[in-house]
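Below is the structure I would like to discuss, written out as structure tokens.
Only one protein chain is missing from this complex, and each of the others stays in its spot.
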Amino acid sequence: MGKEKITINWNGKDLEVEEGSNLLKAALDNGIKVAHYCYHLGLPVAGVCRMCMVEQEGVPRPFPSCNANVAPGIKVRNDSEKVKNMVEWALQLHLVNHPLDCPICDQAGECGLQEYYLNYGLYDSSMIDQKVHKPKVQDIGRNVMLDAERCILCSRCVRFTDHITQSFEMGIVNRGDHATIVAHDELHNDYAMNLVDICPVGALTSKDFRFKQRVWFLHEEITTCIGCETGCKVKISYNESGAYRVKPVFDSEVNGYWMCDDGRDIYKHLSRADRVFSPMKKSQGLFLPTDEKTVFETVKGKKAKFILSAGLFNEEYEQFFERFRANKEQVALYTLPNMGEDFDGILIRGNKNANLKGAEAYFLKAGHDPSVEQFNRLLSSLSDKDVVFVVVPEILYNQDHFETLVKKLSKAKYKIALTTNDSMMILQEFDFLLPLKAFAEKAGTIVNFNSQERHMNAGKIFVPEAKELAHYVEALL
Amino acid sequence: MKSAEKFEYSAENKKKYDHLLTRYDDVESALLPALHLAQDQNGYISESVMKYLSELMNIPVVKISEVVSFYDMFYNHPVGKNIIQVCTNITCSMFGGRELFQDLCRQFGAGQLKPVNNNKYMFQKMECLGACEQAPCMRVNNDYHGKLNLDEAIRIIKELD
Partner (left out) sequence: MSENLKANFEKYALLSYHHIPEVHKIDIYESAGGYVSMHKAFKMGPDKIKEEVKESGLRGRGGAGFPCGTKWGFFSKDRKQKKYLLCNADESEPGTFKDRYLVEKNPHILIEGMIISAFALGVDKAYIYIRGEFYQQAKILENAIEEAYAKKYLGKNILGSDFDLDITVHRGAGAYICGEETGMISSLEGKKGQPKLKPPFPAIKGYRGLPTMVNNVETLSAVPWIVNFGGKSYRQWGTEKSPGTKLFSISGDVFRPGVIEVPLGISLKEIIDNHCHGVSGSRILKAVIPGGSSAPILTAEEAMEVTMDYEAIAAKGSMLGSGAIIVLNSTRNIGEILKWTLEFYHHESCGQCTPCREGTGWLDSILKRKLFHKSKLDDVDLMDQVASNMRGTTICALSDAAAMPTQGIIKKFRKELETYISTQGNN
């Protein structure tokens, strides 16, 4: 694709566009509003919704802009009465058999039909006839719900499973207005939830999110997923009562338009109800609230040893080593074991340590050893003269592996877990718990598999009482 | 119908299929003829047939399902041994094609695409069959019959085995 720029004219205004670019893409890239459903920048062109019609000087009839390329000097319009009428009617025909499920549909507030009705419709419907009914409320697996009646047959989901995951799961059966979207078998690809994102209407929705929140009550914060070392750009939706979902954000460097299904769960531990929000002390098999003073008074005099996770931010490692001036034997890095294949060819990587590269760099910079050998050495060195602090990884796919680590801590006099949540049974082994800020409550930087810096932003802070690692180091000293 | 058994081409049909492949430049193009062959053998395109063809031709099952559902002459449900297709398009309707279909259904206790008489017959309303000069027209299995009245149509159907 030529990167050279050419000029075209749209609605009387000159635009700079990339030579050979798709016409609709060129318009959208330049911020021009062109109605469209089936077109998606990450998928091949279908040209079936017939919303993106334009007129071009010298071309006898209007045509869909998604099926055309730019050429120097062309004059295109989508603001004529003729085109506006075509768009209104295309919308009206989309709505002929569409069930008016808005009151119970999760898509309300971010629905393509609602949006365009307000922008291009506002007509009185003449549709008083019996609508075509199709199967609703189908659980098609991988957390996806299918409502075939709401589907506008844009075929985005079919193109996704054909071209992106190449798993060939979605299809459209039957002819005419009985055409129905189906998943022949249960979905079995690792990117199924992208179908929910790309569906312009409430035909494909998330089971996790079903009936939980109205989207107009949600805020979004863009951050980076910490599920593996890929570091996809994502946004987390939340409000006062909790975090509700994760969606991908387009990023040309790493994840394009997509994210994997595992990453969709990274909001689930954020809400206040699931968190630790006070230091806890184990007393007769139960954890009871206590305070920092008590914790640090108790362990006074013992030698502090730290086992850090590989999911902290660059800034956190830096601050830690600045404050905790210690011997090499006192700090080690716990790395999560690989899971699955090294790379699935799309986005998922077997290395689940979100900031391994960052951790290693800062360990070495501070003169410490991030290796597994050092980790094992520290574990064997534990004695009743020690208090060992363990940063519990926020996302833990392999609990067995972590449990093995925890069992090896028994020789230490005191064991303290710095953790965001307390739901794991193995935390019972610890004497104290200290509440840690979750990844989505902090701003900073991590480094992905490709040595690219990925940014983290702080969204809603659900547990103001939780602190960062550096705070506890300071309290210790 | 032996719908519980796993479908595979008979030896003769497998030979025909292999010959088919030599006429096309890719395997997918042979799907429609392959489906005709399978349907002739199995009566209809069952899930088992689709799975078999999917493996044989390396075409995803959902794509085969799409194709079967798209065409009027492919059936993804059990059918009658004899399929009677009555045209109800313009010229045939002018000459009683619709009444013929309804009367035949009444006569045989049938409905659109519902096998009757111990699965001996199945009736299907069709669009223009391309024999309008013989309206009203019906297709019985692979044969056309035109200029029909109800009695004549019933006679033809009853003679089927």
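In order of appearance the chains are A and B, and numbering begins at 1 in each one.
Methods note: contacts are C-beta pairs under 8 Å (C-beta built on N, C-alpha and C of every residue); 3 or more make two chains touch, one makes a residue touch a chain.
Given the structure is predicted, the values throughout are model-derived calculations rather than measurements.
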**Prompt:** What chains on display are touched by the one that is not shown?
**Reply:** A, B
**Asked** With respect to the chain omitted from the figure, which of B:V79, B:L104 or B:L129 is a touching residue?
**Response** B:L129
**Item:** Per the touch definition above, residue among B:N76, B:S93 or B:Q107 touching the missing chain
**Value:** B:S93
**Fill in**
Among listed residues A:G20, A:P62 or A:G350, the absent chain is touched only by A:P62
**Prompt:** So which of A:I74, A:C105 or A:L153 would be touching the chain we can't see?
**Reply:** A:L153
**Message:** Please output the residues of chain A touching the missing chain, sorted low to high.
**Reply:** 45, 47-50, 53, 61-62, 64, 67, 85-86, 89-90, 92-94, 96-97, 126-130, 132, 152-153, 172, 174-179
**Request:** Considering the whole complex rather than only what is displayed, give the residues of chain B touching the chain that is not shown.
**Result:** 23-26, 28-33, 35-36, 59, 63, 66-67, 70-74, 85, 88-91, 93-94, 126-133, 135, 139, 142-144
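To be clear about the criterion, only the chains that are shown with their structure count from here on.
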**Item:** Intercentroid distance (Cα basis), chain B paired with chain A, Å
**Value:** 49
**Message:** Residue numbers of chain B touching chain A in their complex, please.
**Reply:** 60-63, 65-66, 69-70
**Message:** Please output the residues of chain A touching chain B within their complex, sorted ascending.
**Reply:** 168-175, 182-185
